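All remarks here apply to the structure that follows.
All protein chains but one are shown at their positions in the complex.
In this document, chain identifiers A, B, C, D and E correspond to the written order of the chains, with residue numbering beginning at 1 in each.
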Amino acid sequence: MAVVSLLNDEEASAEALAVFNDIREARGTDYVNNFWRALAHDPAQLKSVWDRIQSVMAPGALDPLVKELIYVAVSTANGCGYCVHSHTASARAKGMTPDMHAELLAVVAMASQTNALATALGVPVDARFDPEQTKG
Amino acid sequence: MAVVSLLNDEEASAEALAVFNDIREARGTDYVNNFWRALAHDPAQLKSVWDRIQSVMAPGALDPLVKELIYVAVSTANGCGYCVHSHTASARAKGMTPDMHAELLAVVAMASQTNALATALGVPVDARFDPEQTKG
Amino acid sequence: MAVVSLLNDEEASAEALAVFNDIREARGTDYVNNFWRALAHDPAQLKSVWDRIQSVMAPGALDPLVKELIYVAVSTANGCGYCVHSHTASARAKGMTPDMHAELLAVVAMASQTNALATALGVPVDARFDPEQTKG
Amino acid sequence: MAVVSLLNDEEASAEALAVFNDIREARGTDYVNNFWRALAHDPAQLKSVWDRIQSVMAPGALDPLVKELIYVAVSTANGCGYCVHSHTASARAKGMTPDMHAELLAVVAMASQTNALATALGVPVDARFDPEQTKG
Amino acid sequence: MAVVSLLNDEEASAEALAVFNDIREARGTDYVNNFWRALAHDPAQLKSVWDRIQSVMAPGALDPLVKELIYVAVSTANGCGYCVHSHTASARAKGMTPDMHAELLAVVAMASQTNALATALGVPVDARFDPEQTKG
Partner (left out) sequence: MAVVSLLNDEEASAEALAVFNDIREARGTDYVNNFWRALAHDPAQLKSVWDRIQSVMAPGALDPLVKELIYVAVSTANGCGYCVHSHTASARAKGMTPDMHAELLAVVAMASQTNALATALGVPVDARFDPEQTKG
């Protein structure tokens, strides 16, 4: 159950509908997923998030699939079920194989475990991890 | 300040020292970082974590640098300062450039933001994200 | 699905029922929401939480609507879907408009993003943020 | 210790320095705090975050002080020590009194407690919290 | 809705089925819960997690019921609804009474509250909590 209603095309404002149509064109599908329909109550935020995510997830020094894997990892650690679902689907669409998915989960599980251990042990950061030491 | 003392080589048990030496050999350095020295109070756990991390982070369907990026992302979302430092250092050692670091942070920031929005909006998972629908 | 059964009026102890009736009177409605019906398995905890929340959320240096906005923000960051729902409803009942809701979400999203960046960058606290410096 | 070096004015790129100068002008102080100096390694991200935070935190349906209180609340729940420090300082600069700070903390503590209880009890969302029920 | 399909006995690989049968034998029931059926897509991870959890949760310096209580506490703080359900059920099976459950929740709520307060106040760790001071 959503906290706000999910706006369909008729209920969305003109500005929001324009973003829905951008999403459709960018993805080559008529389907607009629930996240955007909930966000459409604030058309300015909807447009801003959509524009930024297009830019952040574009190919660059990291390829788009790697970025999706990172997105799934963060969403898992933040406990966002919706985001885990939608970005796992995106990762699959960008070529994530079952083996890659299994390794992603293994790293997330490993990190979650050592994060807890380092916190429970209060481990102080080693001086050699200080980047100021390497400034000229 | 650590919650337990950091064991130096003289204070470590024989089993813990053997792991310290494995770490030195695997990394080609004499330095053993604080996490392992804190964990050495429980030599069985020390050995188990070290063995597993070697296996999980090894090349596979994902390459080791991608795995480090995922590790940094999870550590950030979990708020583990020590782990962010140590795995950012590992990622650099495995070839992460400043541009890659910048993109990693941009994805982590983006995901953190949409995770919060999806949770605050209570967005229900779209039926099409259900993998059961695609079982034969 | 709850971890414990939700107690109806007949199943609740006399002490729990007295709290249910206090809730009804304070809110001017016969409806007692699920949180209290689950908590009713421990009547002392039920009474203690209800009494404290009445006191904490009362008008003071901050007005009740501002307090509800803060409650929604914390619940989002902690990933508590139930609490996001119930306190967004409370905020609306206390006068939160759609514009206020949109701005609340924009701040929560912004903070989530910079929280992640500050953690990923390990930013040290500026000396000038130290209140001890301003003690006489 | 930061994960990246903190760039001073001489080390910053022209684009980053321009943002530093915007920050100085907007705040009427020569001081640029550490967050921005760390973020300056990615001048585009620096500019984007600064621009967005200016817009998000501006007066609107919610006043700037209320927005700072929400920012502190989210930063606390996300465990970002740096952000708690910097935004508590901002809130004070915008008029937060000790009484308001005390009430802010009381709400954050209260919410953290009931968030945990609702999660531990797995409380299902009440049907009446569904906004779809009120669509015409 | 799961992110991956839940594998039944026919769909599981021979290695995964062997773990399912170990689970059945260890627990004296034919029922294998959903967590393991989802994890079975990666039989090596399935086996590793099952083996480790058997070892970690076995009687030792702490008894198995205490370990389950700790498991529920961590799962609550991490916001894992599934884990709260499954480990609350395990704790009950190992003898957790309603009174013990109530006290567990009271401690989790108390800790969540003071965790938030200590973070919001940025309380520095007292020197006397340093174990290095007590090294000979």
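Quick note on the criterion: a residue touches a chain if its C-beta (ideal position, glycine included) is under 8 Å from a C-beta of that chain, and two chains touch if they have at least 3 such contacts.
Quantities reported herein were computed from a predicted structural model and do not represent experimental measurements.
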Visible chains in contact with the missing one: A, B, C, D, E
Option from A:44, A:58 or A:120 whose C-beta touches the chain left out: A:120
Among B:8, B:29 or B:45, residue touching the chain not depicted: B:45
Contacts of subunit C with the absent chain, listed as residue ranges: 1-6, 48, 52, 125, 127, 129-132, 135
In subunit B, positions touching the absent partner: 1, 3-4, 41-42, 45, 49, 74, 78-80, 125
For subunit D, residues in touch with the removed chain: 79, 84-85, 88, 98, 101-102, 105-106, 109, 116, 122
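Just so we're on the same page, only the chains that are shown with their structure count from here on.
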For subunit A paired with subunit D, centre-to-centre distance based on mean C-alpha positions, whole Å: 20
Intercentroid distance (Cα basis), subunit D paired with subunit B, Å: 26
Junction residues of subunit C, two or more chains touched: 1, 3-4, 49, 74, 76-81, 84-85, 88, 102, 104-106, 108-110, 112-117, 119-122, 125
